[in-house]
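After this line comes chain A, so read on.
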Amino acid sequence: MTWLQLLATLLLGAGSLLLLLAGIGLLRFPHFYARLHAAAVVDTLAAALFLAGLGCLFGATLGTVKLGLILLFLLFTSPTACHALARAAWVSGLREPAQPGEPPPSPS
Partner candidate 1 sequence: MSSLGLYNYWIVIALMMVGLYAVIARGHLVKKLIGLTLFQTAVFFLYISMGFVHGGAAPILSEGVAVYSNPLPHVLILTAIVVGVATTALGLALVVRIREAYGSVDEDELERMDSDA
Partner candidate 2 sequence: MSAHAQLLIVLLPLLAAPLAALMRTPDAAWALATAIAWSVLSLALLLLLQVQAEGVLSYAIGGWAAPWGIEYRLDPLGALLQLLLAAVAAAILPWTRQSAARELERARLPGFYAALLLLQAGLLGIVATGDAFNVFVFLEISSLSTYALIAMGRDRRALTAAFRYLILGTLGATFYLIGVGLLYALTGTLNMADLAARLPAVADTRTAHTAVVFVTVGLGLKLAMFPLHAWLPNAYAYAPSAVTALLAATATKVALYVLVRFVWTIFGAEFAFGAIPLAALLGVLAVLGMLIASAVAVRQDEVKRLLAWSSVAQIGYALAGLALASGAGLAAALLHLANHGLMKGALFLALGNIAWRFGNTRLSTLRGLGRAMPWTMAAFVAGGLSLVGVPLTVGFVSKWALLQAALAAGAWWLVGAIALASLLALAYVWRVVEVAYFEASESRDLRCEAPLGLLLPTWLLVLANLWLGIDTRWTLGLAEAAARALAGAGL
Partner candidate 3 sequence: MTAATHLALTLVVPLLGGLTMVALHRWPRLRDGVVVLTAAALFACALAVLADFNTGDAPLLRLAEPFPGIPLALRAEPLGVLFALLASGLWLVTSVYAIGYLRARRESHQTRFHICFAIALAGAMGVALAANLLTLFVCYEALTLSTYPLVAHAGNQNALRGARTYLSILLATSIGLLLPAIAWTHVLAGTVEFTLGGVLAGKAGPLEATLLLALFVLGTGKAAVMPVHRWLPAAMVAPTPVSALLHAVAVVKAGVFTITKVVLYIFGTDFLAGIPAERLLVYLAGFTIIAASVVALRQDNLKRMLAYSTIGQLSYVVLAALLLTPLAEIGAALHMVAHAFGKITLFFVAGAVYVAASKTQVSELDGIGRRMPWTMAAFSIGALSMVGVPPTAGFVSKWYLIAGAFQNDFHFVLAVLVVSTALNAAYFLPIIHRAFFRPERVAPRIDHGEAPWPMVAALLVTAALTLLLFFFNAPVVELEKALVRMP
Partner candidate 4 sequence: MLVTALFVVRTRDLLAATMLLGAYSLLSAGMFMVLDAVDVAFTEAAVGAGVSTILMLYALVASGRFERTPTRPQWLPLLVVLATGAALVWGTFDLPPVGAPGNPVHQHVAPRYLQQSGAEIGIPNVVTSVLASYRGYDTLGETAVVFTAGLGVWLLIGGLQRRGAAAPVLASAPHANLILRVVSKFLIPVILLFGLYVQFHGELGPGGGFQAGVILASALIVHLQVFGADQTRQIVPESLLRVLAPLGVLLYGGTGVAGLLLGGNYLDYHPLGRTPVGGQHLGILLVELGVALTVSSTMLLLCYLFAARVARR
């Protein structure tokens, strides 16, 4: 087990743990925006960790460059996707309630 593979397993472990948390967060948060926050933010970080871990496995080959490009692409697209989701929800009038249990205020 060279140290590179050890690092890779560590990174991949962390990434998958994060994803598990995101999943749980998605289920347990009370309303849309909280769930969205959990999924989106964690999603980007977990993806970065995964790609870094894979990069270690591949070592200094063309594969790693490709992984880097994928990471770059993901960094662009997933936050934008979350933004689009949030914006669509907001435009269509969904408001998060002030306190848990209170009916959401009428759209402004």
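Brief remarks follow.
The rule is short, and it goes like this: a contact is a pair of C-beta atoms (placed from the backbone, for glycine too) under 8 Å apart; a residue touches a chain by one contact, two chains touch by 3 or more; residues count from 1.
Selection rule: all candidates are chains of the complex that A comes from, given by their letters.
These figures come from a predicted structure and were not determined experimentally.
Chain contacts in this complex place chain A in touch with candidate 4, from the set 1, 2, 3 or 4. Looking at the complex, you find that chain A touches candidate 4 at residues 73, 76-77, 80, 83-84, 87-88, 91.
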